[in-house]
Each structure stands twice: as structure tokens, then as C-alpha cells.
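One protein chain omitted, others in place.
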């Protein structure tokens, strides 16, 4: 697996994520900027996409001894960013991302995420679970996470979304994780959280886009089943893919056992994607994703 | 993955597991026995080991319509078994195996097993968790499983084991699962549950037998880490291997991230081994294990 | 990997492959038939598909000591087959399948198949290579396999196929392997070799059906690329899947490196499928394939 290692450190760090037109001097300028303010660089990873002529980069440094106060780094970096026409983002390890999990009745991904969070694998806060059912409340209580059931009926869908949006704002949510949430979100909703909604689809996309992928996998007689974590965009199951994995099946597998094997996949694939997002490792470019180590 | 599919059915079935010297007529005799008593065979899987000259077989059939009462099947089959010098065992789906889980402080495997049990992936009862610490009690309570903490100190080891054995007998335990239980069991204890104790070792055995396998994997610079589920025998980490798997790491992985990736492995590897055992899919031969579909 | 082990033996064996409506007594009747004629059964593998209510089975036995002459086994088995409405086939290890390989310019699969054949991994004869180019002739010569270049132009396509069919008949070909043959065969051609043409498609079907799957994989930003070996049917890339596998890629992979990683997949996936076919391990049912051990 290519999963980058986690720093897991208790250091206070800054992480710079950027993409810009590929050109000479980007690396030299960025590394000069951090070096001359006495940064201890922890991680540097960069990538050039020759087709799109893009330069992508992630740099993480220890803030101890850094001579620019955290609150001023962005404004001090701005001239460099403008010079190279960068799209960029600065994140601090002390600012833990705030994540809301949406779930319906299948609770395997939710159980997995809450456990990982508790043992420290996910450096984020989870102040909110939203569900269209009441089934997972006891689990949420066990992990002391507030749980809000919002029934979604055909004729109250937008209403339900509005209520959800209110809660998301109240809790200052920065990332929404659809952990087997079986409702399709409206375009309006999605646009408010552009590239900040991660979904787990239970197939190897783009195979079996849409409903009932396990049933269709079973009918087609594939020899592997897959799972895909991706950012949600307006077009169903077409957003940027963050992570995928597969598991082998055979003619001996019933539809039921195929679903069970798939569950194990969904859990690890979704949790990797969420982790990389909250660890500020992901840079989007075109409809693709670079995951930096 | 070669994991056999689960029947998951609500049928009442009988499963025959056998091994005997390879010879003509075994399959014909066994299938004649079940057929002439009107069995509806659900699964047949067989294997011949040419080195050991052994014939191994698993057959599962629906008891509905079977003309021998369940209680008499064993005695009626006995002559056939004797004729071919079989080692054999008959199991009924209505007799769910009773499993005790031993755990220390790392609770990822325990969490995983209890969740799988709750959603129906493990056809067994779990009436007892034993631990040398109190840490996992809240988790056990959540799943309504009785939890017994038995402190193990240097000078009370056998005493602690005796207490555990008493509890195991009281709960009529048929399988012990060591879900990251960090105490070495005495030979006396092991002998009372021969081939009925499953351990998860956090390396790809026989690499890194013994203590601290992740640390040694990290120091050796391996490119994959593994996990192994095996039956416990008197010789540490040398028992029959039930299941193994690996995950890729790189120079970017710290010891901590290596341990985290290993946890995901341990969970799936141990749960597969436990499942195959309680589904009566495993036949031992020599120091090896055949897992039947 | 689920690849069944190869017998690789020098034994003279018979293999029975069958499918029939699931019903009581099939296994008992078949095993009684072979046992009472003194067969030494080497392998038995069976599967019941509950959705289609089908029973599938493979049995291989040593002909040494078998009391029915090979030439009469089929007729003697016929009554049993009729009683259970079987679709069945009897194959003898002494009758090596005759395989023709079709190839265009990419020779990695051809190179791989010819090498495996030479070292004894593929129990078949390869008396013919057909190509629409002359590029691979030197390779064919190295392995002493007759090579026939048949140019395929837009207006001579059926003519070219007719010539190929003549050659196939002359060489009594039983299996056609499309080892990266970049021409689409006509329905008429396909129908003459129903379920006896194996193709390698360079994607994880049903993702990226049709042309240029690597290019489309690259554009979509998938995190794994795949390869699929399947029987060719009238509908492009929709035939029964025999084997699939995947390999991990990342944002670092260029289209070129993605193609290179894919080549390694194509080789192993196609060779496994061919091997299982010529070892008589495959039973078709519906649009699916069971591969027996």
C-alpha cells in the first residue's frame, strides 16, 4: 500500500499545499522562504504533471523556532504565491479539522471511523453525526459524539438538507464524510462543501457506477470486488478518486459473502481517504488527486 | 483472497470433517451414506496430500429431510469411519461454538471481533472475555459480553490460569481466541485446549518469531509487514498457520505508522481464522491446515 | 491468489467436467461410477449455485487400473449423464489441447506464453501463431512455432478471417488465445469457436470497456489498473470473466509507466486463464466461470 506514514507527532507544524503552472524557481523560492525564517522542514514532497504542465507540492515544517508568527505566515507568503500564480493553502496541526459523519443504517464504516478516531489514528475532531435513521445512536453515545437523526422523506428532502446545513454551520464543519449514507445530496448542498465531501462507493469505479454495485458485480461474475473513496461532485460517482482497493472473490462467493468481503474494503479505503484529507496530504488537480507522503 | 464464502443460511445443517489414509472408495462411501439417507448436499470439498498420503474432506448437508435423526448420525457413520481409519468430526449448525476471547490492552482485534459477531459474520456465541487488565470492560459492556479481569503477576501465573480454566469450563468454551493477549500460556493450559486456541501474531511467520515483531521489521527494513493467525502449540509461534496477509510499507513509514498498518492486517487475519474455525471449515494435517470452501 | 495448483504429473488421467440442475444423488452417482470401475480419484471439486439451482463439478482420476478403456468411458457414463440432465465433457491428459495464439505488435503476452509453454507450465501444444504483422516472427522461430502473418485491411477482413479459419482447421485448433490481437473478430468467426477464444483486456472489466483503457484509466485518475481475461462472445468485452487482477498506481505514474505496470498484469492474468482452460478446470454457467482446484 502506498499509504503515507503518519507523523503522529505532538509537534506544532505548518503545512503548505500548493499547485501552480510548472516553471523554474518554485522549489527554490519556497524552500528559501521557509529556510530564511529558520524552519525545520519535516516533509517535502512534490510532483510535476507534464500533461497539465502543473507543479504540485506539499511541505510541512516544525513551527518551533520559526521566526514568523503563525498568524502572519500567510500574508508573508502571499507575494511568493502571487509571483508563481499558485493555488495554495496553509494548514496548522494545532487547528484540527472538524468532521461530520453522515450515515444511514449500515454502520460498519461509522464504527471503524469512530474507533480509529478514539485511538488517535485520525487527527481531527468529530463533533457531529447526522443520520436519516435512529439506528446508530447507541454507537454514537458510546463514543460520546452528538447524534442527530434527520428523517428524509420524498417531499421534505430540501428541508432536511437545510436543517443539516444549519447544524454543519453551527459546528463549524470543514469536512463531511458519507459513511454509507444512502441519500443523494442536492447540487445546492454539494456546492456549499465543494471538495469537502468524501463518499465511499462500494465498487471499483468507474465500474458499477450507481445503485447496487455488489449485486451487479455478482451478476457480472467479476473475480475481484472493489471500493472507492472519492470527493463528491455534481455528477454521481464521477468526482476525484482519493483511494481504491480490491479483494479477491470466486465462484464460491454468494452475494452475501461478497457484501461481507466488501465491507472490510470499504472500511479501510474510506478511513485512508479521511486520514489523508485531515492530515492535509491531498492536492487536487483537474479531476485527480495527488496524495503526498 | 481465498476466503471461502459463508453459507450465512438459516438452514439446519450437518458438517462432516475427516482425514484418512488416501485410498479408493472414500468419496463413494461417504456420498453413498449421505445420499441413501436423503441428504441434500450443500458443499463438498476434498483434498489429497500426496506427500503424506492423506485424504481430507468436508461435506455439509441440509438436515431437512435427512432420514437419520441428528443424534444418531455419528453412530450410524462410525462403521464407515472405521473401515477407512478416519479421524473425523461431525458438527451441527444448531450447535453454535462457544468462544472466549483473551485480550490485554490493545483492543483493536477485540473491537473488530465483537462488531463482526454482532452483525452476524461469526456464527458462534461469545459468553466470556478474559483480560489481565481492566481496560476493555466498557467495550465488553457495550456488546453485553461478560468480562473477567484476572491480574497476572510473575508469581501467580499458574494460579491465574487455574482461575481462567475454571471459568472456561463453567462457560463450556470450545475455542479460545488470543486477540493480542500479551501473556505466554503454560504448556499445561495449552494442552487442555489442543488445537482450540487461535493466536494472532503480528508478523509474517516464520519471520520475526517472538517479541516485538514490528520493531524488528522496522529495523530490518522490510518492504511489507504481515500478520499470522495460527493454532497455539507448545512451541512458541510454531503452531499450524491458518491465515496470513501482508501490507506494503516504504521508507516513509515510521515505526508508528507501521504498527498502525499492521493493526488493520491483524483484524482481518484473525477474524478470518476465527470464522473458518467456527464455520467448521478447517482440517488439520501434520502441522498444516486445510481451509475448505 | 486463488490459482489452483497444477498436477504437473506424468500420470495419465481422465477429467470429468459437468453442470446440471441441482438435485440429490449427483455426487453419489458419479463417485459410485468411478469407484466401481476402480478409479483412483486425484481431485474432486464441486459447487452449487443456489440462484441458478445448478450443480457444477470437476473430478479427475488416474486411468491406471481403471477398468473401463478410455475410449468407452464416455458411452458408459452417458446413462448417468442423461439421468441428471448433465452438460458434460470428458478430457484426457494424453490429449493435449491444441492452441493457436493471435498477436499484433505488442509481444509481451506472446513472449510470456511461449516461455511458459517451453518450461512446462502449459500442458498444451502450440502449433500455430497468427498475426496481422510480421514483427513477432523471430520470436516464434526461437520457440520453433510456425508463424503465419495475415495482413488485415479494411476491405479484406472477412477474407483474412477465412484464411485464418482454414489454418485453424488444418491444425485442429481447440483454443484460440488473443494475446493482444488488435483486430475485432466477426460474429461469424466467434461463433465457430464459441467459448474457445480467450482474450486479454487491459482494464478491470466492466470498467473501461472498449478502446484505449489505459488512456482512460489515466484520465480518470484511478488508483489501481487492472487486466481481465475472458471468453470472447458476440458482445465486445462482455464475455464470461475467467481471471482478473490489479496493480497499484499513483499520481506519480505517467501514462507510460501505467502501461508498463499493466503489461506485467496482462501477462500473468492471461497465462493463468489459458492454463486453467487447458488443464480442464473451467466450467461455464450463465455468463460466469467456475475455476476448479
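First chain written, first letter: the chains are A, B and C, and each begins at residue 1.
Going forward, a contact is a pair of C-beta atoms (placed from the backbone, for glycine too) under 8 Å apart; a residue touches a chain by one contact, two chains touch by 3 or more.
Just so it is clear, the model here is predicted, and its values are computed rather than measured.
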item	value
Full-complex contact with the absent chain, from C:38, C:111, C:183 or C:287	C:111
Interface with the unshown chain - residue positions in chain C	1-8, 108, 111, 115, 119, 121, 142, 247-250, 252-254, 256-258, 260-261, 264, 268, 293
Missing-chain contacts mapped onto chain B	1-2, 47, 49-51, 56, 204-208, 220-224, 226, 240-246, 248, 250-252, 254-255, 286-291
Positions on chain A where the hidden chain makes contact	2, 24-25, 27-28, 31-32, 34-36, 38-46, 48, 248
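Just so it is clear, only the chains that are shown with their structure count from here on.
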item	value
Inter-chain centre distance, chain A versus chain C - centres from mean C-alpha coordinates, in Å	41
Chain A residues counted as touching two or more neighbouring chains	1-2, 248, 250, 252, 254
